[in-house]
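With one protein chain removed, the remaining protein chains of the complex are shown where they sit.
On to subunit A.
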Amino acid sequence: MCDVMIEVRDLRKSFGSNEILKGINMTVKKGEKVVIIGPSGSGKSTFLRCLNFLEIPTSGTVRIDGHYFVKPNEKLNEKHVAALRTEIGMVFQRFNLFPTMTALENVMAAQMKIRKKSKEAARETAEKYLRKVGLAERMNYYPSQLSGGQQQRVAIARALAMEPKAMLFDEATSALDPELVGEVLNVIRELAEEGMTMVLVTHEMKFAKEVGDRIIFMDGGVIVEEGHPKEFFHHPKEERTKAFIKKVEH
């Protein structure tokens, strides 16, 4: 129908009198990988969380594959928001696996509860995605028995099992020990190659350069600059971007 997956118009978000996002416009095409970078406190995580309405914007609109979370001048409908969230997978910095469930149960739970799949069908899908992230042998382990990298891969499988139209990654590797970052990035890279639409917030500049179709640099609640990774990292236009790249590249 249309080739736009995520469309954000004039998004603003305030906490009390503190305006975190000051009017953001962004369009993500189907299959596009957008990487958001920026100093801490720039609003990039808040922005990402607005994309699936975990953070409810103060004003502005977010559309997923043509569907508004909340149509302009209409009231928020919780059931509709929940249903639309199902179409977007999210991976958190701190994994947030359900500790009382095994890896397999973590991946099955929402499929059965939200997608209304039978136990057998949910199990089949869960096994497929756990295999994909390389954890078929660990599916009966509890999160507490898995390493951080393994937990994050289960979390990715859990999101993928809902067969979302797009994936959001909120600093997915920031809480990991350095030696575990690679295994998670490999899974994300593989997803990217398969054509999944993705928006990533990350501090891994090398990775950003490698998987990103487009880099967005945020600072002070606005998009300062965006562009193709090569262009962006080698020929930044804005002073703030230059300063940031200089800081992170050594």
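Simple rule for what comes next: contacts are C-beta pairs under 8 Å (C-beta built on N, C-alpha and C of every residue); 3 or more make two chains touch, one makes a residue touch a chain; residues count from 1.
The definition used in the following text is that contacts and distances are computed from a predicted model.
When the unshown chain is looked up in UniProt, the name that turns up among "Cytochrome d ubiquinol oxidase subunit II", "Dihydroxyacetone kinase subunit L", "Acetyl-coenzyme A carboxylase carboxyl transferase subunit alpha" or "Polar amino acid transport system permease protein" is "Polar amino acid transport system permease protein". Contact with the chain that does not appear here is found for just one residue of A:47, A:92, A:217 or A:244, A:92. Mapped onto subunit A, contacts with the missing chain fall at residues 52, 54, 78-79, 82-83, 85-86, 88-90, 92, 94, 96-100, 109-110, 113-114, 142-145, 155, 158-159, 162.
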